[in-house]
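Take this structure first; my questions come after.
The complex appears here without one of its protein chains, the remainder shown in place.
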Amino acid sequence: MLIFEHARPGRVNHAQQPPRVDGIDDIPPALRRKRRPLLPEVSELQTVRHYTRLSQKNFAIDTHFYPLGSCTMKYNPRACNTLAMLEGFLARHPAAPDALSQGFLACMYELQEILKDVTGMQAVSLAPMAGAQGEFAGMAMIRAYHDARGDHGRNEVLVPDAAHGTNPATAVMCGYKVREIPTDANGDVDLAALEAAVGPQTAGLMLTNPSTLGVFERRIQAISRTVHEAGGLLYYDGANLNAILGEVRPGDMGFDVIHMNLHKTFSTPHGGGGPGAGPVGVNQRLVPYLPVPRVAREGERYRLLDQRDCPETIGRLSAFMGNAGILLRAYVYARLLGREGMHRVADFATLNANYMMVELKKRGFDLAYPQRRATHEFIVSLKKQAKELGVSAMDFAKRLLDLGFHAPTTYFPLLVPECLLIEPTETETKEEIDAFVEAMAQILAEARDEPETVKTAPHTLPVKRLDDVRAARQLDLVWRPGEQEHD
Amino acid sequence: MLIFEHARPGRVNHAQQPPRVDGIDDIPPALRRKRRPLLPEVSELQTVRHYTRLSQKNFAIDTHFYPLGSCTMKYNPRACNTLAMLEGFLARHPAAPDALSQGFLACMYELQEILKDVTGMQAVSLAPMAGAQGEFAGMAMIRAYHDARGDHGRNEVLVPDAAHGTNPATAVMCGYKVREIPTDANGDVDLAALEAAVGPQTAGLMLTNPSTLGVFERRIQAISRTVHEAGGLLYYDGANLNAILGEVRPGDMGFDVIHMNLHKTFSTPHGGGGPGAGPVGVNQRLVPYLPVPRVAREGERYRLLDQRDCPETIGRLSAFMGNAGILLRAYVYARLLGREGMHRVADFATLNANYMMVELKKRGFDLAYPQRRATHEFIVSLKKQAKELGVSAMDFAKRLLDLGFHAPTTYFPLLVPECLLIEPTETETKEEIDAFVEAMAQILAEARDEPETVKTAPHTLPVKRLDDVRAARQLDLVWRPGEQEHD
Amino acid sequence: MPFIPHTPADIEAMLEAIGAPDIDALFDEIPAELKSEALRAIPDGLNEMQVARLMRERAARDGTPLCFAGGGAYEHHIPAAVWELTTRGEFYSAYTPYQAEASQGTLQVIYEYQTMMASLTGLDVSNASLYDGASALAEAVLMAVRANRKSKSRRILMPRTVHPAYRQTTDTIVRNQGISLELLDYHRTGGHIDPASLPAQPGDFAALVIPQPNFFGVLEEVDALTDWAHSHGALVIAVVNPMSLALLSPPGEWGQQGADIAVGDGQPLGIPLSSGGPYFGFACCKQALVRQLPGRIVGRTVDLDGRPGFTLTLQAREQHIRRSKATSNICTNQGLLVTAATLYMSLMGPEGLARTAAACHRNTRVLLERLKALGLEPLFQRPLFHEAAVGLPRNAAEVVETLAGEGIVAGIDLAADYPELGPALLVCATETKTEADLERYTHALAACLDAEGERPC
Partner (left out) sequence: MPFIPHTPADIEAMLEAIGAPDIDALFDEIPAELKSEALRAIPDGLNEMQVARLMRERAARDGTPLCFAGGGAYEHHIPAAVWELTTRGEFYSAYTPYQAEASQGTLQVIYEYQTMMASLTGLDVSNASLYDGASALAEAVLMAVRANRKSKSRRILMPRTVHPAYRQTTDTIVRNQGISLELLDYHRTGGHIDPASLPAQPGDFAALVIPQPNFFGVLEEVDALTDWAHSHGALVIAVVNPMSLALLSPPGEWGQQGADIAVGDGQPLGIPLSSGGPYFGFACCKQALVRQLPGRIVGRTVDLDGRPGFTLTLQAREQHIRRSKATSNICTNQGLLVTAATLYMSLMGPEGLARTAAACHRNTRVLLERLKALGLEPLFQRPLFHEAAVGLPRNAAEVVETLAGEGIVAGIDLAADYPELGPALLVCATETKTEADLERYTHALAACLDAEGERPC
C-alpha cells in the first residue's frame, strides 16, 4: 500500500505544524499556488509504521551478505554515522564564518592529507559528490591541462571495453570522443591495440586497476609509458581502490589523476543509491585545476579556498562543498583504521576473494580468468549453464535472494557472457563465504534437477520476479489519486 | 542461530578494544577470574547483522496495530526518544552537583506539577520504576500512615477479583493479607460484598477505575465512602488512566494515592518489556511518606530532596532517582500534548474503543458487558465459539498474528472465560480499526469452515506455535557450547 | 584490524585452500617495484572511544550558532522521526536497488517521492535525485539542449538572479560541451528580471532559466518570463525552492504552457545544514521529456503473480546501459536524502508544509521590520519569499566576523558576487526563529554598527 492510500482528507499531524500565521498577502495572487500539492495527509504513527515496514522489504549490509562486485558493500561502521550526525556538525551552515568552522575544517583538511597518502598524489579536492562526478572533475582537469598548454587537438579519450559505464559517459560530458580499447584473453588491456590507438588526438586513458574484470593490470607501467609518450594523461577510476589500499598507490603506477569512491573504499553508506563522495587526487601538473572549494591550513587556522584563490580551477561542482557529511563519515572511518588498518583492507579483501574463487571453482563453476589471481573480486561465467541447462546468470541471482544472499553484480562487465562479478569484501567471515559457496552449489544442483525453481525465483521475497518490460512500456512513474488500491 | 553460534575463538572486534594495559598485579590471584566468560567473539558486522535481523522478528507499534488491552500500546513519539537522548541528559551522572543539574531538574519538577494536575493529587514522587513499584510505594505509604497513627490492627487489603495480578502481589509484598471482592454481573464491584468485607482490619482497597473489565466503576463514590468510613484508604491503580485523562481525576473520585504507568498513558516505550515509570501521587495526608528522591524548587533553583529532608518517607526505591530517562520522555510527551491534548487523549481512546466494540458486535461477537459503554477498552468473550467450534481465544489470538495484527490481551481478566481484552488507543485510525474488525470476522468464518487453520495458527511467522509445556518441563534457559546448531 | 573478522585459524585455512603461503603471495601479479611502502601521513588507528572523543570536541568547537544565513541552505525544523527512520540499517546500508525484488522498500520510497515531487512542481514526472541543486541545474541545461527540437542552439539565458554558485557549477559542467551561459542582468530596485527589459530579438537559444524565489529571495514574474521564452522557441528551466512551492505557483503552471523542467535543491525538505551536504538535487519535467531526464527513475509494474511491485525503469537512458550515449554520467545519486525528504513530506503533509513556508515568510518580514528600525533597508522592493538583501553602512565581512564572536551567523556577504550593491548582507529567518532570536540578532547587529569607528566593528 502506498503512503497516499493511507491518507484521508483533513488528517493533520499536529505535532509538526507550526502555528498558522497570516501575512502572505504581500505575495501577488498570480504568483501563489492554487491547488495543494499531493502530499499525504497521514498521522505520525502512520508515517512511522509505513516506512518502518517498507524498510524491512530491503536487503542491506546490515541484514545480508551483499557480494556485489565493483560496489564494495562492506560494513558501514555505526560510529561513522553517529559521529557525523553530532549536533555541531549538523548545525553548521555552509556559509558559516571561519571562526565557527574550525572543528569541521580540521577534519576535512586531515582527510585530504590521508587521501593524498593512500593514493600517492600531490593534492586532493574533496568536492566531487560521487565517483562519476570525480571522473568528470578528473577529465575536466585533463582538458584544462591540455588547453592551458595550447594543445587543442586532443579530442579523444581511450577507454577499455571492460570499463564501467560512467567512464565513457563522463568522457562525453567533457566533450570528448570515446575510443574503446579491447581486452586480451587474460583480462589485460590489449597493449598492441592501445599502441595503435594512441596519437596526437589522445587526451588521455581512463583505467581502473584492478580492472572491473577482477584482475590486476600487470603491464600498467607499459600502458602508462605508451599514453604519456603520446602526450596523453592517465586517469585512474578509483572504484576498486579497496583491492590495493596500502599495497600499491595509483600515483606510483604513473596515474596523473584519480577519483576515489569513499562510499566504497572508505565504507560510507550506500543509502539505497547514494549519497557518495568522489574526491579527486592529482599529481603536480594538475594541481592548479583542482575543483574548489579545497581546504587550506594557514598556521593554526583552516580556511576554504575558492576561485579567487585558485584562478585556474575547473570551478565548482556543487553549490557548497560536496557531500560534507559523507566526508565526515569517511574521516571517522580513516581514523578508526589508521595506518595499519588501511594496509590490511586490501589484504583481507583479496584473501576473501581468492578463497571464494577457489571454492567456487571446486564446486564446478567456471572462472572468467582461471589463470589469474582474484583481486578483491572475480568473475564467474555461467555461459555453460545457460547453454546446457537454460538457467541464466539472472536466474542464479534471483535464486540467491531466496537463499538469503544478495546477488552479485550480473552482466557486468559486458564482455564476459552470463557473468557474476563477486566481491566479498574484507568485513565478511569465512563462514559467510562458505555459506554462499554452499548456496551457489545448491542452485547449480537445482538448475539440473528442478530448473523451474531457479527460473521462477525468487519465491520468498515480498514480490516475485518483476516485469521490467512492462515497467518500461507502460510507464507508471507517479501515483494518481483514484487509482485502484493494492497491497 | 544464536550470537554464540556466530562466534569463533580469537575473533576480536578491534574498534571497541581499549589498548591493553598491564597492572592488575595488585589484585591477589585468588580474587581473579580464572576462565573467560562466555561472551560471543564476533565482529561488529556480525553483531549488527544478527540483532538487526532479530529485531525484524518482532511485532511492535512501529510495525503493527497492537490492541493489547490494559497495556495502552499507542504511538511512542520519536521526538521523545531523540530529545531524552541529548548528550547533556545522557552524560549527567546521578550524583552530579546541583550546579550541573538545573536543566534536568527543571524538567522533573515540571513533570511532577503536570502529574499532580492530571491526577488531582497534592504531591507526586517520580521515584517508582514501573507500575508495580508504584503500587508498592502506594501500599507502603498506606501502611506508614496507619503505623504513624498507631493503628496497627489493619492487616488486610481488599482487591476486586478483576484486579491485575500486581495488585494482590504488591499487597503481600507490603506484608498484607489479600481479600478478594467479587464483581457483579454488570462489571461493577459488588457493593454488598464490599460492605461486608470492610472493617477495622481493612488497611485499604486497591482499585482501578475504569476497571480491567473495560467499564467505569459507576459507584465509586459509594465505594470510597464505605472504605473511608471503615478507616481504610483508597488506592488507585493508574494503569488505565488513558481512559479518563482530562475527563475525571482520581483525586476527585476520593482516592488517597495513585500510581501512573507513564509507559502507558504518557506513551513512553515498552521496549520489549520495559523500562517503565510508575510515579505516585498522594493527597495531603500521605505527603510525608512519599518515596525519595523528590524534586523541590527553592526560588530559582531546583534540588533533590532525600531522607534528611523527608524524615517520614517510606524511603528509597532505587539507587538513584528511578528511570530518569523515561521520565524525560514522558515530560516531552506532556509538553507536546499540552492541556488540550491531554483532554483529548481519553476522548479519542474512548471513541475508538466504543466504535470497535459496536462493530465487532455487529459481526457476531459477544461482549462481556453488552449493556455497558466501553471505556478505552472492552472485552469480547469467545466462550460460545470455544464451546461450539472448539476454537479458543488463544487460537483467535494466534490467527490474528497471521493477519498482521498483534493479538489483544487473552485470558485476562480471569473472571471472563475465553476473553479478549481489546484496547485500540487514540493513535490508531478508523481504517486500522475497520481492518481489525474484518480480520476478526474472517477468523470467525474460518473457525466455522476450516477450524484447523485457526487452531494451528500462526502460519506465517518466524516460528509456528511454540510448545510452552516443554519449555517449562525441559528447562533450557542458557545456551551451552557444544549444543547443536539450529536455525 | 578493525572490522576484519578473520581469526588466525581462518587465515590459515583459507590460504591453504588457495594454495598460497601467505597473504602477500596473493599480490604476486603486481610488479614488485610498485609495491608501496608504509603510509606516512596516516596516524595510528584509534579505537571508537578515542575517535568519538575527538569528534565530539571538534563538533563542540563549531557550536550551534544562531543562524540567519540562507543562500540555498536553510535551517528548518526536522521531525525526529525523519532521521531515526532514515538511518535504519535497511535504508542506510542498502545499495542501489538493482535487484528489485530485494529492494522493494527503497523502490517504493522513491516512487512515492517521485509522486510528491511531481505534484509539488506541477510537472508530470520526477527522477530519483541528482547530486544537489547546482549540479541539477547543469543537468537541466544539458537536457534542454538535447531536448529542444525547435532550436539547435547551445546558448542558455541565465539570469544573474540565479544563485552564483549554481551558475558557476553549471558553467563548469556544461562548458566542455560548448554550451554558453548568457547572463541576464536584474532590475536594480526590483531585484528581479524585469520582463520589460528582455530583448525583443534575443536570437536563438535553447532555454531560459528562471529562479523562483531568486537568489535575493525576490519573486520573479514567472508567467511573463515563461511565455516570453516559449514564444521564442526556448524551453524553460525552473530553479525552485521546494519549500516555497507550498505557497507559490508550481513551475508546471507558469505562463500558458508551464515550465518544461524544474530543478532545485531538496535540502529544505528535512535535510540538516551539515556544512552544505549531503543534500539532493531534484529534477522534474513534462512527460514528453522523460527520456531525456538524467538519473534513475522508478516505475510501478507487476510481478509473475500480477501483484504490483516497483523497479528501476527507462534504464536505457543511463550510463550502465547506454555508456557514452547516456543522458548523463550520474550513477550513485543521493538516495538516502530522498528517503529523508519523503519522510519529511509525509510527516508535514500539505498543511504542515504550507504553514512552515508561511512562517518563514512572516519571520523574514518581521526581521526586515526590525532591521528597518535600525535604519537598514532591504535593497529590493518586490515581494519576497523568506530571504532579503539588506544594505549595510559598512563592510559586511566585518559584521559577519563580529557577530560570529557572539555565536551568530549574520547572513551572507554579497560583496564578492554583487559588488555593485555596495556593502550588503543576504539574511533569512525561517520558522525556527523566535521573537527572542530576532531580538538577539538585531541587538547584536545594532551594537556592532554602533561600535563603528571605535574598533573594526
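Before moving on, here are some points about what is shown:
All chains are identified by letter, namely A, B and C, in their written order; residue positions are counted from 1 within each chain.
Convention: a contact is a pair of C-beta atoms (placed from the backbone, for glycine too) under 8 Å apart; a residue touches a chain by one contact, two chains touch by 3 or more.
Keep in mind that what you see is a predicted model, and the values were worked out from it rather than measured.
Summary of contacts with the chain left out: across C:Ala9, C:Ala25 or C:Met49, the touching residue is C:Met49. Considering the full assembly, B:Ser318 is the residue among B:Gln122, B:Gln201 or B:Ser318 that touches the omitted chain. Contact with the undisplayed chain is limited, among A:Leu31, A:Ile61 or A:Leu83, to A:Leu83. Residue B:Thr350 is the one among B:Thr202, B:Thr226, B:Thr350 or B:Gln385 that touches the chain missing from this view. Contact between chain A and the unshown chain involves residues 8-11, 13-19, 42-46, 48, 52, 77-79, 81-83, 87. With the whole complex as reference, residues 48-49, 52-53, 56, 64, 77, 79-80, 84-85, 87-89, 431-432, 434 of chain C touch the missing chain.
One rule holds for everything that comes next: only the chains that are shown with their structure count from here on.
By count of C-beta pairs in contact, A-C exceeds the other of the chain pairs A-C and B-C.
Distance between Cα centroids is largest for the pairing of chain A with B. One simple way to say how far apart two chains are is to compare their mean CA positions; for chain A and chain B this gives 47 Å. Taken residue by residue, chain B touches two or more other chains at 8, 11, 15, 43-46, 48, 52, 77-79, 87, whereas all remaining positions touch fewer.
Touching of two or more other chains is recorded for residues 1-6, 10, 45, 47-48, 56, 79, 81, 85, 89-90 of chain C.
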